[in-house]
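Next up is a structure, given as structure tokens.
Removed from the display is one protein chain of the complex; every other protein chain stays in position.
On to chain A.
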Amino acid sequence: MITGIPQSAGFRWAYKAYVTLFFIYLALPLATVCVFAFNNSVFPSLPWEGFTWAWFFGTEAPYIGVFHERPILRSIVTSGVVAFWVSLLAVFVGTCNAFLFVRHEFRGKGFLYILMLLPLIIPGIILGISILVFSSSVANFLEDATGLWFDGLRPGLILVILGQFSFITTFATLVISARLQKFDPSLEEAALNLGATRWGAVRAVTLPFLFPAMAAAGVVAVLMSFENFNTTLMLVGSDAPLTITMFDRLKLGSTPVLNAVSLLLIVVSALLGLASLLLQKRKD
């Protein structure tokens, strides 16, 4: 922090005002979404018709709350299933990648590292269409060759999981590698000296050390999967995850039930985000 620099009181005041305005700007859309989840009206807009919990717990049309709205509940479950698999796959491959890039020297390592980072700079929608085009041609080829159906390669949950996994793995790799780099290899050598096998030492010493990063990567993966839109949009089949369902609703015009879902999403994502930060910051 810089002290002792002459600045006019007016400038300081204006700067503070600007920073305050900025944070209002950041909070405004989210706060609005949350407030209108409690408005006793069928439109998420003014005038304010009074406070209600109906958009959460209501059971009578048109006041059907989130917890009684089947299509939304179903899409939350779908999102959960997708997030679970994406997170599992991304943490597994990310951990393998971390060991590969941190522990091994080999020809073409730099090139592979750049390739590993590429998913970060490919726009999500392009990632989606490229996987769509590729899997469809593979499916066409296999179906022509064998006469069997390959539904897994057509738009649907499997492709959504693969599409999200394809770029979330990069994040998982970066988070887990960062922690593995801080690991003191002499700890593992000590385990080996004490008679542990290679894999035994990794399992007993290195993996527990990596665990916070793996958990953080898992949480980040769940978060990113839950809110991914672009890639999912191109690969989705009949079972739509939450963001897609909400998008379709939004295009048709919305009721405050969307605000209620959004409020729940805001709370859950803030908690997950904080959890991932705490996991990554944990000292040992």
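The rule we apply is simple: a contact is a pair of C-beta atoms (placed from the backbone, for glycine too) under 8 Å apart; a residue touches a chain by one contact, two chains touch by 3 or more; residues count from 1.
Here is the rule we use: contacts and distances are computed from a predicted model.
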{"item": "Undisplayed chain, where the name is taken from the UniProt record, one of \"3-oxoacyl-[acyl-carrier-protein] synthase-3\", \"ATP-binding cassette domain-containing protein\", \"Spermidine Putrescine ABC transporter permease component PotB\" or \"Putative NAD(FAD)-dependent dehydrogenase\"", "value": "\"Spermidine Putrescine ABC transporter permease component PotB\""}
{"item": "From A:Val77, A:Leu115 or A:Leu207, residue that would touch the chain that is not displayed", "value": "A:Leu115"}
{"item": "Touching the absent chain when the full complex is considered, from A:Val81, A:Leu100 or A:Ala139", "value": "A:Leu100"}
{"item": "Sole residue of A:Leu223, A:Ala240 or A:Leu279 that reaches the chain not shown, by the stated touch rule", "value": "A:Leu223"}
{"item": "Missing-partner contacts on chain A, residue numbers", "value": "1-2, 4-7, 15, 18-19, 22-23, 25-30, 32-33, 36, 43-47, 92-93, 96-97, 99-100, 104, 106, 112-127, 129-135, 137, 162-163, 165-166, 169, 174, 198, 223, 226-227, 229-230, 233-234, 243, 246-247, 250-251, 254, 258-259, 262, 265-266, 269-270, 272-273, 277"}
